[in-house]
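For this depiction, one protein chain was excluded, whereas all remaining protein chains were kept in their positions.
Going in written order, the chains are labelled A and B, and every chain counts its residues from 1.
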Amino acid sequence: MTDDDAALSRSLTAAIRATEGVTGVFPAQPLLEAAADVIAARLALRLPDELVDIDRADSFTTVTAHISTSASLPAPETLRRVGELVRGTLVGAGADAAELAVNVKIRLIDDSGSSAPAPDLEDDDFIERARRRSTGVEGISASY
Amino acid sequence: MGEAESRDSLEEASDATLASRAADGDTHAFEILARRHGPLMRVFSAKLLGSDIESDDVVQEAFLIGWRHIGDLDSPANIRNWLMRIVTRKAIDRIRVRRIHDDIDDWDPPASPETSPERVVMARLQMDAVWDALDKLPPDQRRCWLLRESAGYSYQEIGDSLGLPISTVRGLLSRARRFLLTEMEAWR
Partner (left out) sequence: MNSEDSVLPPTSVPPTSVPPTSVPDDDLDGHTMQELSDYLDRERTPFDASIESSAACRLALAGMTRLQELSWTAMTRQSALDPHRDDAWITGLLDTIKAEVVAGRDVPISHPDPTLRLALTEAAVRGMVRRAGDTLGGVIMGRCTLDGDITTPGEPIRVEVTASLRYGLGAGDAADQLRERIASALHRHTELVVDTIDVTIDDIYLEDGSGS
């Protein structure tokens, strides 16, 4: 990446991190396998703030971001939000939308800190079923 | 089932379940394993190394290796012993590196096993006394003892790890036991 693109990567990384629903940004490019072996058990050495990949081939630009998101928001919503943010930033910086691809991928959905999405049933239904179900079951019944 | 408050059943899961999940790519399950067994691994490696700072590194390395090779684990229930062996190996590697660089292990000759009033007050619990007594041993005696008694290594394995002949291992072990026995009898 050029210095300009490195700076762009850093600002995109920061902006994505701050986006609602995003809990983290992963490196979009994996460490070289060989290097990983040599480093053995050492932790990944990479600039922690330059995680969005910007690839320029001829006049075509591909931007790739890998993220983790919170379970408290639907994943598609967060993906679209991030995708549109990246597109807007690149176009705003002069990119031609016809020569641009933005890849956003969720690698992990975090439920830590937020409760898991509630099922569609009301809580009352759950409590009622729990009451009706016997609690003195001997062993387990066959599966379904 | 059906409680309204949030809960995480995985915290209650056995080592075997967590290890299987981790082998399937579940980092949350691995995190629970790390929190469960990390402290023990840290304490043990610190004792082997004689250093707290290096023990953190060694534990971290052990967990990384554990994650990357978790598919090699034959019996998921044995994950703790497996991790202990990895961290022991990593600690021994460090000790070997020190020797190559001619670093002298810091130790004082074993103090004579006296009972001073201060120590009586300080080390009421016998088990703490063992832990403190270990620090008085010369490093090779201490390591033989730890590898034998805490890590369950055979004489051959101790010899291979520390680069010592078996006869020397036997001698170091019996000397360590004699010293510790004497120390401990002060508290009976």
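Everything that follows uses one rule, which is that a residue touches a chain if its C-beta (ideal position, glycine included) is under 8 Å from a C-beta of that chain, and two chains touch if they have at least 3 such contacts.
Note that the coordinates shown come from a computational prediction; the quantities given were computed from them, not determined experimentally.
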Would you list the chains present here that the left-out chain is in contact with?
A, B
Based on the whole complex, identify which of B:Thr17, B:Ser51 or B:Asn81 touches the chain you can't see.
B:Thr17
Of the candidates B:Arg85, B:Arg98 or B:Arg177, the residue in contact with the absent chain is B:Arg177
What is the set of chain B residues that contact the non-displayed chain in the whole complex?
1-3, 6-10, 12-14, 16-17, 20-21, 24-28, 30-31, 34-35, 38-40, 42-44, 47, 56, 59-60, 63-64, 67-68, 77, 112-117, 120, 126-128, 130-131, 145-146, 148-150, 155, 170-171, 173-175, 177-178, 180-182, 184-186, 188
Those residues of chain A that touch the unshown chain are 26-27, 30, 43-44, 68, 71, 74-76, 79-80, 83-84, 87, 97, 100-109, 111, 115-117, 119-121, 126, 129, 133-137, 140-144
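Methods note: only the chains that are shown with their structure count from here on.
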Distance in whole angstrom between the CA centres of chain A and chain B is 37
